[in-house]
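Only a single protein chain was left out; the remaining protein chains are all shown in position.
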Amino acid sequence: MKTVARSSLLALALVLSLCLSLAFAWRDVEEEVGWRRGQEGGREEWGKGQSSSEGGRPYHFGEESFREWARTRHGHFKVLERFDDELLRGSVGDYRVACLDAAPRAFLQPSHYDADEIFYVKEGEGVLVVLRKGRRESFCVREGDVMVIPAGSIVYSANTHRSKWLRVVMLLNPVATPGSFEEFFPVGGEGPNSFFSAFSDQVLQAAFNSRREEVEKVFEGQRKREIWQASEEQIRELSRSCSRGGRGGGSSGSSKEEEIKPRSLPSQKPLYSNKHGRMHMITGDECRHLRDLDMEVGIANITRGSMLAPRYTTRATKIAVVVEGSGYFEMACPHKTDSSRRAERQERSEHSREEEGEQQQKKSRGYRQVRAQIKEGSVIVLPAGHPATFVAGNEGNLAVICFGVGSSNDEEVFLTGGNSLLKQLDAPAKTLVFGEQGREAADRVIGAQTESVFLAGPQQQQRGGGSVSDM
Amino acid sequence: MKTVARSSLLALALVLSLCLSLAFAWRDVEEEVGWRRGQEGGREEWGKGQSSSEGGRPYHFGEESFREWARTRHGHFKVLERFDDELLRGSVGDYRVACLDAAPRAFLQPSHYDADEIFYVKEGEGVLVVLRKGRRESFCVREGDVMVIPAGSIVYSANTHRSKWLRVVMLLNPVATPGSFEEFFPVGGEGPNSFFSAFSDQVLQAAFNSRREEVEKVFEGQRKREIWQASEEQIRELSRSCSRGGRGGGSSGSSKEEEIKPRSLPSQKPLYSNKHGRMHMITGDECRHLRDLDMEVGIANITRGSMLAPRYTTRATKIAVVVEGSGYFEMACPHKTDSSRRAERQERSEHSREEEGEQQQKKSRGYRQVRAQIKEGSVIVLPAGHPATFVAGNEGNLAVICFGVGSSNDEEVFLTGGNSLLKQLDAPAKTLVFGEQGREAADRVIGAQTESVFLAGPQQQQRGGGSVSDM
Partner (left out) sequence: MKTVARSSLLALALVLSLCLSLAFAWRDVEEEVGWRRGQEGGREEWGKGQSSSEGGRPYHFGEESFREWARTRHGHFKVLERFDDELLRGSVGDYRVACLDAAPRAFLQPSHYDADEIFYVKEGEGVLVVLRKGRRESFCVREGDVMVIPAGSIVYSANTHRSKWLRVVMLLNPVATPGSFEEFFPVGGEGPNSFFSAFSDQVLQAAFNSRREEVEKVFEGQRKREIWQASEEQIRELSRSCSRGGRGGGSSGSSKEEEIKPRSLPSQKPLYSNKHGRMHMITGDECRHLRDLDMEVGIANITRGSMLAPRYTTRATKIAVVVEGSGYFEMACPHKTDSSRRAERQERSEHSREEEGEQQQKKSRGYRQVRAQIKEGSVIVLPAGHPATFVAGNEGNLAVICFGVGSSNDEEVFLTGGNSLLKQLDAPAKTLVFGEQGREAADRVIGAQTESVFLAGPQQQQRGGGSVSDM
């Protein structure tokens, strides 16, 4: 009897103990799984491109990776998850990508970010009012514009079109907490709140030299949401003084150097252009604020069915956002990248060096394919040095806006086509690398593509002709 | 019987197992608690300022957050814990705050730091000798001085006053290990040791070309502590050649550009000044060493009972140290800041997106109040973009020294008063934001405070007059 009782007690305790143990075990398993997920696609694939990193992880982000910060009937603002994969954190982990969609005549409440904002107008037109350095500037923005808004500027804006949506893609550079930014609304109510609501009554009363009821009514009693709809008349009023040069609003005294203003990306002289596509770029040379951020912004418009020649950047990491069309991208990632961590851990454990050296030897010099279907809203990170390409689908042109982070002294290196860097291999090197017999074939292959940068795509090859016409 | 025995064994094993389980559970709970503590105050508070972040965590640090590195009868040197909260690490985590208090005629042994030192003389006067670039410079410093001592300089100093303490507040910028610095004493004994004690006898003997006994006696046999007291005569001798321009000591050849010297903060033309307070600032324009550190140093002297208008910085994060008086500070922190981490974690688990979107919607745009009583020695971190204010107590003026980290292109934005940026809202925006009816009230509230930057405080309102006189 006593035994049974004790056993019952034991059973109870045991269940408790087991639960606790399992809880930890579970946590562990989860971590393990999470880790594996982060590394997925990197293991089995040793052949050539047959299988590829599923979904392009961790370099590709689809719609599901965005989170809505604000959604009203008149628009929404969504922010991409942090770039916190080990492979990305060091190069782009401090930045965030966000998208804003504003309905016709939508008005966005005044607010400031603790982040610099670099934005591209994907679609539509609007008015943007920026309060900073003690004054107001009012800008008319339209499709194709790039603009930098320095951190801490108070901004309000509106879609000035009667029927078209205004769509904006932005990169944010947080200044207070790397990789994390916040929005601050001076005027609010239920949602958003006013940041004044966080101050005590006495402080507000003294700060405004007004009765607290009045302050509250004005700053905290508004029932407008982050994004709501203004009347046509109100929009007209608001956009009356807007300009392209930031000289509106009766303000003055801003030096040329400090000037912020929208710059039309498609109006820039194209860096490259042919029937397969064109590329426009705004660099730090044209815009001091981009220079301060060590950043450049470019757009690649790839004609439907065409492709960008495989290329890599020497220093910049590109954050690319698809703003039009669909297609796919492919990138070569050194296989070591995802096994090296593990290998380095093993290295510290008791594996014999001999064994490891050989293993390493086998592992170290392979590349896995990272590939994903992309469409409007897809985000792709292209790290420096990694060869990659975009291919436009057959339904329409593919347009990709690229924020180049760490762009000073950067160079884009093309690997096929008229400006392929491989054409610079000298004769003795070719003989060495390809062999006496292979050299001729190499010359033929390296020289066969006569277009540069933008090329006929896989589906166009048969028509586009060249040496494959005999296929 | 057998059963009983086995059960006993089981019981023993079970106890063991439970202990282990609990050990982990406990660790987990602790972590959880630690985490909660770091986030404390951020959850319950949804009303307006009724409850607030207890103690201002993690932005406020009281006396208990300092650790004594050296304490003798003649002074002490204490260092603030690292800024290692997730919310601070990225902006100010590389820096350390420290305070030195030296009794009358205290002498501080020669030493160097592996950190740049930016200091402010809070009280008293002293002589400071800096050995660097192969030469010696001797400076007289006094209350209100700011000075930068480049990392690696060998420094010794003394309180030159007969009866007053010398008190110094300093910010340290470690150059070897971010957020961590060390002090190196060439001469020592029991405490501090000489760093020469870490070298072997043979090395020391050869390095000094002297017998090891002699080297030991000279460098390692001194019984002086880090801080001890010199005679009046010795202090007089030491301060004989000190100057304000760093030209003492018979040295020469330093370019203007490289010059280090004390700069009197109160002697700078005030940036703002009225009966409620004044602000002085030294920036990189005046001091190359500050410019190299991307830093500026300012002091806000707030008249007793007065306040600083709610304001934020656009880029710089301010590390503020109260050097005189008492009062309190309030800051608005986006509520998301402390829930977002959790939300982002949840995001990865199986919560339905719908639900989350809504939750997020409700959460994302609130602000919590961070507030704390402050007094001499309190340290407050004000991140870029976060609206905050200081209010002086009624016992005396409140003086706050502010180290602005990341200050290039920074702007201070005031939110109430004569220079409130909100005054720049244009007429159509006001109508949109406050409504046709509310606009007049908004104009009244925004215009009611005619003072700028320094304002009558909560307790002065009744007297100070304005629209609250009818209260």
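First chain written, first letter: the chains are A and B, and each begins at residue 1.
FYI, a contact is a pair of C-beta atoms (placed from the backbone, for glycine too) under 8 Å apart; a residue touches a chain by one contact, two chains touch by 3 or more.
Everything numeric here is computed off the predicted structure, so don't read it as measured data.
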With the full complex in mind, choose from B:D85, B:D114 or B:E286 the residue touching the hidden chain. B:D114
For a quick check of understanding: of B:E226, B:D426 or B:E451, which residue touches the chain that isn't displayed? B:E226
Just name the one of B:G90, B:P150 or B:P262 that touches the chain not displayed here. B:P150
For chain A, residues in touch with the removed chain: 3-4, 7, 10-11, 14, 17-18, 21-22, 24-25, 28, 48-49, 86-87, 90-91, 307, 309-310, 312-315, 317, 330-334, 336-337, 340, 344, 347, 353, 356-357, 360-362, 364-371, 383-387, 389, 391, 406, 409, 411, 413, 415-417, 419, 421-422, 424-429, 431-435, 438, 441-442, 444-446, 448-451, 455-458, 460-461, 464, 466-468, 471
Contact residues on chain B toward the hidden chain run 2-3, 6-7, 10, 13-14, 16-17, 20-21, 23-24, 64, 67-71, 81-82, 107, 109-110, 112-115, 129, 131-136, 138, 150-154, 156, 175-180, 182-188, 191-193, 195-203, 205-211, 214-215, 217-220, 222, 224, 226, 230, 234, 237-238, 240-241, 249, 292
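The criterion applied here is as follows: only the chains that are shown with their structure count from here on.
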For chain A and chain B, let me know how many angstrom lie between their CA-based centres, rounded off. 34
